[in-house]
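Apart from one protein chain that is not included, each protein chain of the complex appears where it belongs.
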Amino acid sequence: MLPFLLRRLGLAVATIFLVVTVGFILGRLTGAPGALLLPDNASAADVDALNAGLGFDRPVIVQYLDYLGGLFVGDFGDSYRRHESALGLVLERVPATVELAFWAFVAGFALALIAALAIQLTGSRLLRAVVGWGGAVRQSVPDFFFALLLVLVFSVLLGVLPSLGRTSPASLVLPVITLATGQFVMYLRLLDAALSEQAEQDYVRTAFAQGHSRAAILLTQMLPNALSPVLGMAGLNLGGLLGGTVVVEVVFAWPGLGSLLTDAVSQRDFPIVQAGLLFVALMFVLVNTLVDILVSRIDTRTAHS
Amino acid sequence: MTLTPVTPAPVAASPAAALRAPRLRLRPSAVVGFIMIGLVVALSALRPILPGFDPMGQDLSRALLPPFTDPAHPLGTDPLGRDLFSRVALASSVTLGITLAIVALNALVGTTVGIVSGYFGGKVEAGLSVLSNTVLAMPVVLLLIAICAVVSPSAGLTILVVGCTWWVGYARVTRNITAALRRQDFVVAPLTQGADTFWTITRHVVPNVWPHTLIIAATDIATIVLIEASLEYLGLGVQPPTPSWGAMIFDGQKYLSTDPWLVILPGLVMFLAVAGAQFVSQQFTAEARGALLRKGGRR
Amino acid sequence: MTASVLTVEDLSLEAVSPHGPRPLVTGVSLDVARGRALGIVGESGSGKSLTMLATMGLLPEGVRVTSGRIILDGRDVTALGDRELRSSRGRVAAMIFQDPMSSLNPLRAVGAQVASAVRIHAPGLGRAAARRRAVELLESVGVRDAAERAAARPHQWSGGMRQRAMIAMAIAHDPLLLIADEPTTALDVTVQAQVMALLDEVRERTGSALALITHDLGLVGEHTDDIAVMRAGSIVERGATADVLAAPREEYTRMLLAAVPSAHEPPARAAAAIGDGATEAHANEVALEVADLVVEYPGRRGRAVRAVDGVSLHVRAGETLAVVGESGCGKSSLLRAILGLTPASGGSVSIAGAPAAAAIAGRSAAERARAQIVFQDPSSALDPRVSVAGSVAEPLRVRRAYRPDRVRELLAGVGLDPSFDDRLPGRLSGGQRQRVGIARALALDPALVLLDEPVSALDVSIQAQVLDLLRDLQREHALAYLFVSHDLGVVRGIADRVVVMQGGRIVEHGPTEDVFTHPQHPYTRTLLDAIPHLTPRKALS
Partner (left out) sequence: AGGFDEPTGGSASGSAQTSITAALPTDPTSMDPIRSGALVVLSVFFHTHDQLVKITADGEMVPKLATDWSANADLTEWEFTLQPDVTASNGEEITADDVVFSYETILGDPTGENYAYLSSVDRVEKVDDLTVRFVLKQPFSAFPRNTSLISIVPADTYQEMGADAYAREPIGSGPYVFDRITAGVSYDLVRNDDYWGEAPAIETISLQPVSSAESRASGVLSGDLDVAQIGPTQVSSIESAGNAQVFSALSNGVVFLGANSTAGPLQDVRVREAIGHAIDTEAIVDSLLAGLAEPAKAMLAPAVEGYSDYVEAIGYDPETARALLAEAGYDGTPIPFDYATDGRIPLSSEVAQSIQGYLEAVGIAVDMRGADQQSHTLKVRGKEMQGIYLNTWAPSTLDGDLPLTDFYEPAGNNNYALDPTTTQLAERQRGVEGAEREDVFAELLGYSNEQVYFVPLYVPANNFAAGSSLQWTPRADGLYDFTETSFE
């Protein structure tokens, strides 16, 4: 176990190093932030002075080394705009992001699971068609648009749910629905395909020959076997959600990481960008490692010796 | 029967068999899918043939005409008084081209990475997983803003950038399938006959993997259309006044409450394409066979 | 009427295909009386498996009953509802499937699968108790260290062990009728004897009836009361086993009997091969030389499992070396290591005099083509998406030597007519798949062929045909065979020399006749004693 963990750790460090490095390079390509920080009437000299004050006049390699040095001690510097610790600003957003990501993921996956199992159990082609069409419709409605429709119905017309903010558990409902239904289709199709393949396997016949019920075979045998390809995708999505979900955050004024990061990118607030990138990379590495471990536990065959 | 849980069972339509001419038997859902996609293709093909509809010609005095009110603009006009029918049609060809190119590139890169890491494992896999995670963690927005600071935006650039960054899903799924396939004797059999790895991968791994790639690709089309739209919003991709579905939907949202057809029309066409792709892709996957849990085997 | 457990009346099955229905089984009638054993023998692909699957209500997709009735324990299976079917499966009738490799859930621990078979009709049983019972069952079918091995997943078990697990599941509830579809195909004779004894013992204890599908007429002779001979979808001869074996009425049955290789007598033409001109020229060339080969698998907690433990052997051109030994003794591992598919962790392999790299990646294409393998598991050996002809054509394509007529020739050689060319492996019977595998291995005119149970799923007539083919090819091209089989009759018929393996080591080694007539090692003696006799010794009381 220990060598395994060590190897994983090595990979994680490599990933994160690569992310922060590429992030740094890309950031520098987009230009210095000075002009965006000062009012329109600030002179070019003021802007240059500010950029110099932020260290942008040094050779890139020096800036990079300085930044790596800061990374080691967990110091990303202060946000250019908010004059606060960038890491602090990022961490401040984490609870909201995790909350949304977790529920959206659970709801989306659970919904897909229930639908896929129902399709297999009832053997109903009608149900599959209905769910399939519904999913296709949802897929072709952009999240942004779908969210606005939800708000229109549940906040404006019915007035039962808040349209924005993060003040009560009810605030979660609409953003979660938006995200969960968006992911539902992907999970459903992967699950349905994987389960259908399992249905044709010989071991299923063996199980039938023993007298097991369809439900039991489905739940205890086919499902675990069908999960591994789906889990890979799920881990990816969860990682993505944990990195923030810009559109939904914007529509529902949800104070998550996604909008913070996107704003920081466009405003060239590099300390936040870099702290955020580090966090997002960590999330991806963490989730994907967990998923890999899970998959290799379920399906020992996918593990390379 | 095989040991792989993820290999579609050999019975009935394998993709290759389904495509072989005389055996081709389309499922009803695939027929519907083909019709839907056909409509979209017809729409984009029709536009240049039908004269008199100009997707670019502005006339502010005829802005925001609702559909079916003016024979010169059968589907109405946009806020600049441009003909919506021809814009949707033009957008269809533009978007289809870009989307398909991106999805194809994604599928290619992702499936390649997935198969290579699933097949070889070890260091190769470790390296590729570092690469995947890096690509994943990198916000596409940052990437594009940075790239556009250096080169000027174009459709080709969008295709290249999105095509090279949105592939990790394919890689994940195909990696696991490949790793399982690798334990099957039929995958190693050609090696014993002198074939190289490339041979066995292309002939035995790829055909068993690509139906899964197809599922992801089909569901990804919608995502890519929307990503393309949000890039439009950053000033990337095809430049106005050339329309794309995504851009039309994004722009139309501002008029959602007063002139909803601005969103509904491109949305509808996009729905046709997205849903059509889903249904067609089902033709090639196990679920297409309707392989439901057998009722104890009796027919 | 004497209570019949199973009565099949005029059963017809057909396949639904794009080209319209294709009859598979026509007008089959069978009867298995309580406590009696019926042997079903016949040509590969004649519909034996399908008939029995229909009995369980488990026909595969694409096959349906067109007429007839199946009365199981007084009830018509074709009219039963889901729930009734379920309660009868595993209790009234239990089935041991032909293909043990895929019939187990690849992802679940074997023990857990057996335990769930135990619990299904004993819902009151606790988990722990079910697990204990599962271990007992596994032990009772001859799985050693069952308690420890129960946690492993099927791919960590050898083929024979998997088959034993299947049997353990089937006998969990002492069913009225046991349907065994080639239950011992993958088993060595000692285990086969154990398993058959076990089946007999279970039947004696519970009075259950047996429907035994097999190619081994010896088994039929020893363990069944009645026999049904099938060919091309119908039954050609039925009767008491003793009568039919002693005095077959049908031409086909006579042919079958004539084709049975015997392990008890030296083959008539064993020596004939030697002395042939072609062979002579190569007589001293060593086709395969294995020295001190060690194969290890990573085991639990980092401890390696030695599957092959210092094996040395050689095969000369034109010679057949048979490897026999109990299931799990490392035969398949040895073959895979020779090819480099599972790189050996020690020792050396040289093929046709040239040392070969441990891993296949280190061998040149020409080197690889020199040694070919017929995989033990015919289902995993064929790409489910590639047609029969495609599979056989592949090695030719690899070597850029593809000719359609060569493919046809190879397939005809193993008895597959052109109608098979376009079929996918899923639509083949077990024996048909195995033959495709053989044809593929021979495609490249290799110098050395590693045959891992190549005829285990073949009925004796086809088996004889295939063995003849192998012999002919050997004579023509001075082929060297490393032949793994648990069927000692086949071994005695084809092998020049025999090595006996046990626990990864070679325990005995010598010319075939010497080994068969003067076995040195006690294990070899046990093996030979376990061989079933074609002449019925004694029917079950």
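Of note:
Letters A, B and C name the chains as they come in the text, with residue numbers starting at 1 for each one.
Following the convention adopted for this analysis, a residue touches a chain if its C-beta (ideal position, glycine included) is under 8 Å from a C-beta of that chain, and two chains touch if they have at least 3 such contacts.
Remember, predicted model here, so these are calculated numbers, not experimental data.
The chain not displayed here makes contact, within the full complex, with A, B. Residue-wise, the contact with the chain that is not shown comes from A:35, picked out of A:35, A:71, A:216 or A:294. One of A:13, A:130 or A:160 touches the chain omitted from the figure, and that residue is A:160.
Counting over the whole complex, chain B has residues 56-58, 60-61, 63, 79-81, 145, 148-149, 152-153, 232-236, 239-241, 251, 253-258 touching the chain that is not drawn. In the full complex, the hidden chain is touched by chain A at residues 30-31, 34-47, 49-50, 53, 81-84, 89, 92-93, 148, 151-152, 155-156, 159-171, 250-253, 255, 259-260, 263, 266-268.
Assume only the chains that are shown with their structure count from here on.
Of the two chain pairs shown, A-C and A-B, the one joined by more C-beta contacts is A-B.
Note on chain placement: the centre of chain B and the centre of chain C lie 46 Å apart, centres being C-alpha means.
Distance from the chain A centre to the chain C centre is 50 Å, each centre being the mean of its Cα atoms. In chain A, the residues touching two or more other chains are 200-202, 205, 208, 214, 225, 299, 301. Chain B has residues 1-3, 5, 7-9, 11, 183, 291, 294-297 in contact with two or more other chains.
Interface residues of chain B, counted against chain C in their complex, comprise 1-5, 7-12, 14-17, 23, 25, 183-197, 199, 203-204, 207-208, 291, 294-299.
Across the interface of their complex, chain B is touched by residues 7, 11, 14-15, 18-19, 22-23, 25-27, 29-31, 119-121, 123, 125, 128-129, 132-133, 135-137, 139-145, 148, 185-186, 189-190, 192-202, 204-205, 208, 214, 217-218, 222, 225-226, 228-229, 232-233, 235-236, 239-240, 243, 246-247, 261-262, 265-266, 273, 277, 280-281, 283-285, 288, 295, 299, 301-304 of chain A.
Note for the complex: chain C touches chain A at residues 56, 58, 60-61, 82, 86-91, 94-95, 97, 99, 102-108, 116-117, 120-121, 153, 155, 166, 169, 172, 298.
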